[in-house]
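Structure incoming, see below.
Note that one protein chain is taken out, while the other chains of the complex remain in position.
In order of appearance the chains are A, B and C, and numbering begins at 1 in each one.
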Amino acid sequence: MIGLNHFLVFSGTLFCIGLFGALAKRSAIAILMGLEVMLTAVNINLVAISRYVTPEYLVGQVFAVFVIAVAAAEVAVGLALIVAIYRNRISVNVEDFDWLKW
Amino acid sequence: MVFMFWLIAIITLGSALAMVLNKNIFRSALFMVVTFIGVAAMYVLLQADFLAAVQILVYAGAIAIFIVFGIMLTVRGNMKQTNLFSKNAALAGLVSLVLVVINAIMVLTSDWPVSEAAPPVETVGQIAELMLTKFIVPFEVVAVLLLVALLGAIIIAKEVKKTS
Amino acid sequence: MDFPVLTVILLAPVVGALISVFIPKEESRIIKAVAGISTFISLALTIVIYFVYYTQHLDTGGMAFTEDIPWVSDLGVVYSLGVDGFSLPMLLLTNVIGFTAVFSRSWSVEKRAKEFYILLMILIVGVMGTFVARDLFIFFLFYEVVVIPIYIMVIIWGSGSKTKDVTKEYAGMKLTIYLLVGSAFLLAAMIWLYMEAAEMRGLPTFDIATLASLSSQFDQQFQIIVFGMMGFGFTVLLSMFPFHSWSPDGYAGAPTAVSMIHAGVLKKIGGYGLIRIGFFILPLGAKFWAPLIAILAVGNVVYAALICLAQKDMKYVVGYSSVSHMGFVLIGFASLNIIGLNGAVANMFAHGVMSALFFSMVGYIYGATKTRYIPDLGGLAHQMPVAAAGFVVAAMASAGLPGLVSFVPEFTTFVGAFKEASLRIPAIIALTGVVLGAVYVLRMVANVLFGPRKEEWDHVEDIRGSYWIPVVVLIAFIVTFGVFPSLLMDMVNSGMQPIAAKLVDAARVASQMGGNI
Partner (left out) sequence: MIEFSLNNAWLIPFLPAVAFALIVLVLRPLPRVSAFVSITCILISFIMAISIGIGVIQGGEKFVEEPFKKAVTWFSMSGLKIEMGFQIDPTSAMMLFVVTLVAALVQIYSIGYMHGDKGFSVFYAYLSLFAMSMLGLVIAPNLLQMFVFWELVGLCSYLLIGFWWYKYSAREAAKKAFITTRTGDFGLLMGILLLQIFFGTLDLQELAVRIPNFTEYGLTAGALTLIAAILFLGPIGKSGQFPLHVWLPDAMEGPTPVSALIHAATMVVAGVYLVGRTLFLFKTVPGAMAFVAFMGAFTALFAASIAITQTEMKKILAYSTVSQLGYMMLALGAGSLTASMFHLMTHAFFKALMFLGAGSVLHAMHNEADIWKYGGLKKYMPITYWTFLIGCLAIAGIFPFAGFFSKDLILEVVWANSTLSGHAHGPFQGLYTLLFIMASMTAMMTAFYMFRMFFICFHGELRDKHAHPHESPFSMAMPLVVLGILSVVGGWVGWPGLTEGKAFGYFVRMGEFEIVHANWTLIISSTVLALIGIGGAIAIYWKNAISHEELAKKFAPLYKLSFNKFYVDELYLWIIHNIIDGIGRALWWVDMHIVDGVVDGVAKTTKVLGSVFRRVQTGKMQHYALVLFAGVVVLVIIMSFADTSVASLSLLGGGR
């Protein structure tokens, strides 16, 4: 029988894979992809808990919808940024981006 | 059900890993799409059919397209060397791995207040009702956010005219 | 009395600052006038309540003109104001100096008069607030209000020195950081005290009198540690040796008005807090630390006085002399008896008026001649007799001449210090400061004012117009309180009675406990 734990472990693992991608890649776009995976993993969490803990309410799903909307917005802005940076630096390699250091 | 879960889980996690490990960014993007579709299948298993549709539309559709456009606009040169690991990959891997373990332990040792009630069959209507009543303000805020993101993306990505 | 006179006194400069906001910045004369009027209102009201207290409340003592408005009731913060024989002289001092500082000559204020006067008003309000607060939280709040304007004023309108390689930015930074470090210790001590008291009473309170009523219940170890932290915070503000080095640099760097307020009153917040909070709430702690304070006080007096001898910059002379004078105050504190405390507090007042006049005159001369370097000056009494007269009066008051304000306080301080057998040797050493004080001020007076006429200063103008105000007002105070010291001493005495009684009590308790402190 598949229970809540299965989904939570699955989403946690997916989240960590996304995290690994976000932390370990050079390309800004790859990082963005990692982030998207992380967000999706969170969504699974939301939906799964909603399904098993309070099945009669769909609040978790509503939340997931919001997260998806925000993720979309984020990707749009993020890519725009990457494009803008690329235009300046001719690179999307985050190791070249250290402007946070003064 | 059990079989489906394991199948989908393996496919999803496998393609996610493949996305991370692949050195060709375009292939990474394709594996990402597979991951998203797998997640959508998970939603179906969780009886969130509307969300599964949204997942396919937004993630596997829109976001994937975005990413691909991003790749097209920025990546040049040898496609096989476009998606390399950075220097801190090993540490990141370790952290992620430990986090997986911790997460698993925490989930498994926790005692969840699982309810036996059956989920509603018709989800779309209920979601719509929640969104337009109880969550109307976040809903509107998200709408505005999307607008702002749209405009912002345009402004940021627009080419800066060099003045004199 | 229902009329909230203390709030009005506090608000008058605030209103002045608000009005100034709406005046075009070119109209610097109008802004100055507004500042003058608003501080004058405060000064006049303060003088009125001073005399009301002096004639009506002196025998009974205690707080008068109190106002209590609960503010954050969960934390026990109450906007409670009030004055007694201790805070009134300090309030009067603040207002006198605030009023005269507005009319002092600062060399570069003309550039941004509006901002300058607004900040000055805020500064004055902050200082006044600390003296009338009866609530520890309100006290600290006003204290923090003070620090920031000073920093801005020093680094914008300040000046560097010719004799020492410091810039105004350095001076302002040093001053501010010192004060903030001090206030950090203060804050920690305050919170600890507050928590301890809240635990004891079950009800949180910041009220100083209530906290003081618990003083016999605080255990000795606690008192020693908390007083140590608090004492550090306050004595840094009082520029105790060896934490004094911000003060000469800061005064030298600051514009005249800030030097006046800083040396005149701001420093006194340290002494005020040390007594009102430290001695009053933590008498056992005070008893423990007093010998150290006495020794460092001697360091203050002699060390700073000797350094004065080597100075060639007028503001450094006055700056170090003010450090030296604070030694007298500290030694009075260390005596822990009513006479010494009276003397020390009166000394704070005396030094305030005197150093304000001193800085005002130095500032005027600097403003007129554009130099403070003593060897460049000389014979200025030819060109500016009035400023010279003011300068000489300030110098004489600084040297502790009888008939001027600082003599009686100094004498009383020393009577108090000599009374304690253990303090006699430090007091005798500190007494040499009286001689050294005369040496350095007279040297400066002679080299700046007297001697043959120097042609290069023929163009400078003597004091006239509104620049007369500081000279006249401050000299009037210096002479009045010098000739009639009981005007001040009675007042201070009534304020010191409860604190001295507390210290006597603590001494008794300590001797019962085994008397090892």
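Following the convention adopted for this analysis, contacts are C-beta pairs under 8 Å (C-beta built on N, C-alpha and C of every residue); 3 or more make two chains touch, one makes a residue touch a chain.
Everything quoted here is computed from the prediction, not taken from an experiment.
Shown chains touched by the undisplayed chain in the intact complex: A, B, C. Residue B:Ala92 is the one among B:Val33, B:Ala52, B:Ile71 or B:Ala92 that touches the chain not shown. From the options C:Thr7, C:Ser245 or C:Thr371, the residue with contact to the chain not on display is C:Ser245.
In the full complex, chain A touches the omitted chain through residues 19, 22-23, 31, 94-95, 97-101.
Mapped onto chain C, the interface with the missing chain covers residues 164, 174, 177-178, 242, 244-246, 303, 306-311, 337-339, 342, 379, 381-382, 396, 399, 401-403, 407-408, 411-412, 414-415, 418-419, 428, 431-432, 434-435, 438-439, 442-443, 446, 449-453, 485-486, 489-490, 493. The chain not shown here touches chain B at positions 86, 88, 91-92, 95-96, 98-99, 102, 105-106, 109-112.
The criterion applied here is as follows: only the chains that are shown with their structure count from here on.
Separating the CA-averaged centres of chain A and chain B is a span of 5 Å. Rounded to whole angstrom, the centroid-to-centroid distance between chain A and chain C, based on C-alpha atoms, equals 60 Å.
For the pair chain B and chain C, the distance between mean C-alpha positions equals 65 Å. For chain B in complex with chain A, the touching residues are 1-2, 5, 9, 12-13, 16-17, 19-20, 25, 28-29, 32, 35-36, 39, 42-43, 45-48, 50-51, 54-55, 58-59, 62-63, 66-67, 69-71, 73-75, 82-89, 92-93, 95-97, 99-100, 103-104, 107-108, 112-115, 117-120, 123, 126-127, 130-131, 135, 138-139, 142, 145-146, 148-150, 152-154, 156-157, 159-160.
Here chain A touches chain B in the complex through residues 1-10, 12-21, 23-27, 29-30, 32-34, 36-37, 40, 43-44, 47-49, 51-56, 58-59, 61-62, 64-66, 68-77, 79-84, 86-87, 92, 94-95, going by the rule given at the top.
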